[in-house]
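For this depiction, one protein chain was excluded, whereas all remaining protein chains were kept in their positions.
Note that the chains take the letters A and B in the order they are written out, and that residue 1 is the start of every chain.
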Amino acid sequence: MDVWSSLMDGFATALTPMNLLFAVIGVLLGTAVGVLPGLGPAMTVALLLPVTAALEPTSAFIMFAGIYYGGMFGGSTTSILLNTPGESSSVVTAIEGNKMAKAGRAAQALATAAIGSFIAGTIGTALLAVFAPIVVQFAVSLGAPSYFAIMILALLAVTAVLGSSRLRGFASLALGLAIGLVGIDSVTGQRRLTFGQPLLVDGLDIVVVAVAIFAVGEALWVAAHLRRTPLHVIPVGRPWMGKKDWARSWKPWLRGTAFGFPFGALPAGGAEIPTFLSYVTEKRLSKHPEEFGKGAIEGVAGPEAANNAAAAGTLTPMLALGLPTNATAAVMLAAFTSYGIQPGPQLFSSQGPLVWALIASLFIGNFLLLLINLPLAPVWAKLLQLPRPYLYAGILFFATLGAYSVNLQAFDLVILLVLGALGFMMRRFGLPVLPLILGVILGPRIEGQLRKTLQLSAGDPAGLFSEPIAIVVYIIVGIILAWPFIYKLIRRNRPAKKPLLPANSGAADYSD
Amino acid sequence: MSSLATGLKGRAELGVALLLGAVGVLVFLDANGLVTPYSQSDPVGPKTVPFIVSGLLIICAILLAINVLRGGKGEAEGGEDVDLAHPADWKTILPLAGAFILNILLIDWAGWVISGTVLFWGSVLALGSRHYIRDGLISVALALLTFYGFYLGLGIALPAGLLEGIL
Partner (left out) sequence: MTIVVGYVPTPEGEAALTQAIAEAKKSNETLLVINSSKGDALVDNRYAQEPDIQSIEERLADQGIQHIIKQPVRGHDAAAEVLDAADENDASLIVIGLRRRSPVGKLIMGSVSQRVLLEADCPVLAVKAE
């Protein structure tokens, strides 16, 4: 089946009244959690996993898609109106966006962010629809050795590239891999790390782990460090743009999209680098460079587009290879597994209708966000006045409810608390959360591929290098691992450059 | 900040290294205790990966300890609602954890409606709300709503506990 007709079938599924309702719920929920402090799309999807277990997988994923895109929309709203970027990817938006808002141009800043997100999201999703099947075609020809190598690459890249300390990233990854080991070994039936506890034999439920790390850990962490001084939200009417704003925005939107998608699609791309690149580019190309730092509309349009295009790009390896590279994608992948759906290149053939309905719903969700949320911006800003005790008590309440409802055993709540404390500790000591989650999700699959590889080669380690793709990937892995040393060598031969971002950009290291 | 406080903070992060090392040793001992005859169909066996993971954990533990002793510091995570200028507020955290543990102890015996009410009410209180009656009403409403929502909407029967027969 070609892409076009599959996609049309996807639209037919996604546009049924029931699924459309889930898309609307998804974008509203996503925007709300994007706006609300302390909540993010990854946490929300994790909290919803148990609730959605009773739903059709298609409906659940349509809702998750809405939350995914909606979260970014809400994130840019708070960056602009409050100068508190919730995610590292909206740090750059806050620089110019908040300046614009302070200069009385909040409506235009929100409008260029929203329309730019819509355009970038739509182009990005179209690229996803075109490229994912191509990646799949390429991927199905790969054997276990190549998969093993690619998964190792994804793990290492996410661990080594993102975050401020590689060492702490690897520590987090190792903890995640250890958590992933718990339970019965699928090949030999041996019990690993169960300590004689029959309740641990089935392994730690990924839902419980995700809820503990994202929701409980976060709620405890924020509760310990609540911001005491209240902030002011800049009052805003309905977002709109004048002719001149359009003229200054459309090129940054397209350039931002061009930066965002490829970076998102790479195994370790993330959205920070493309948003930053887009900002720098717009500053260079702008006819009004003097406005940068004082509220230039290009500095909002470009990075916001890059952010959303990267989000669409991230779904390419997630759907085509089963490799998540950001927190929300990781939790969505966990959702596949909890529905008994095997992620990986077979996904497109085994779950074709589901995947295409998901992609179609990304288009729909994007459109709904623009339609529903442009007029609602002042309402979203009101959400910020929600008293915190209710907000964080609510997170704990629903985290408990969700984790308990999976198996109806109080023991899961003990694990929830212990891993929640771990999540708290990781945030306290700067261990990034994402490598741990990826370790838990990918660890068992990596082990499976490793054993398959050596089974084929009858135990000969040379089997690991038996495919050309695997060798190429190992070379890339080598470069990533050696990068700090290479970088030092380059630096020694060249004087250091000035930083391009203002020093006090309010950068928050936030991994969801 | 006084030198004592910074010294203590440095030591606290050594605890992370200790935890990593302890988990590493635990994984190693557990894997070592597995008995598996060599099998042609599974040359890797169930031990190899745990050994690698435990190695990674122990290496990270050692490197982290060195890093911390040399003055390295993990950057605490910021966020929209986070103010890192003041130290962790244990007067909020401990009662919060207390409400959570109380819920664990109560849930199977007293049922979700009671334990959930305790959890939400206790958490709101720990987080600084002082509207005791309004909070109590919201807690009961939330617990009841989720109980019936899960039962009727999702077909999941949360434990009724003490209120068996009434609900």
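The definition used in the following text is that a contact is a pair of C-beta atoms (placed from the backbone, for glycine too) under 8 Å apart; a residue touches a chain by one contact, two chains touch by 3 or more.
Fair warning: this is a prediction, and the values are worked out from it, not measured in the lab.
**Student:** Kindly state which of the options A:Arg166, A:Arg255, A:Lys283 or A:Arg388 is in contact with the chain not pictured.
**Tutor:** A:Arg388
**Student:** Among A:Arg227, A:Arg255, A:Lys283 or A:Lys452, single out the residue that touches the unshown chain.
**Tutor:** Of the candidates A:Arg227, A:Arg255, A:Lys283 or A:Lys452, A:Arg227 is in touch with the missing chain.
**Student:** Can you name the residues of subunit A that touch the chain not displayed here?
**Tutor:** Contact residues on subunit A toward the absent chain are 37, 82, 84, 227-233, 381, 384-389.
**Student:** Residues of subunit B in contact with the chain that isn't shown?
**Tutor:** Touch set of subunit B with respect to the missing chain: 80-81, 128-130.
Keep this in mind: only the chains that are shown with their structure count from here on.
**Student:** Distance between subunit A and subunit B based on Cα centroids, please, to the nearest Å.
**Tutor:** About 22 Å separates the centre of subunit A from that of subunit B.
**Student:** With touch defined as at the start, can you tell me which subunit A residues reach subunit B in the complex?
**Tutor:** 37-38, 51, 53-54, 78, 82, 84-86, 164-165, 167-168, 170-171, 173-175, 177-178, 181, 185, 187-188, 190, 192-193, 195, 220-229, 387-390, 392-394, 396-397, 400-401, 404-405, 408, 410, 413-414, 417, 425, 427-431, 443, 447, 450-451, 454-455, 458-459, 508-511
**Student:** Give the list of subunit B residues in touch with subunit A in this complex.
**Tutor:** Checking each residue of subunit B against subunit A gives 12-13, 16, 19-20, 23-24, 26-27, 30-31, 34, 36, 39-46, 48-50, 53-54, 56-57, 60-61, 63-64, 67, 72-84, 86, 88-90, 92-93, 96-97, 99-101, 103-104, 107-108, 112, 116, 119-120, 123-129, 135, 138, 142, 146, 150, 153-156, 158-159.
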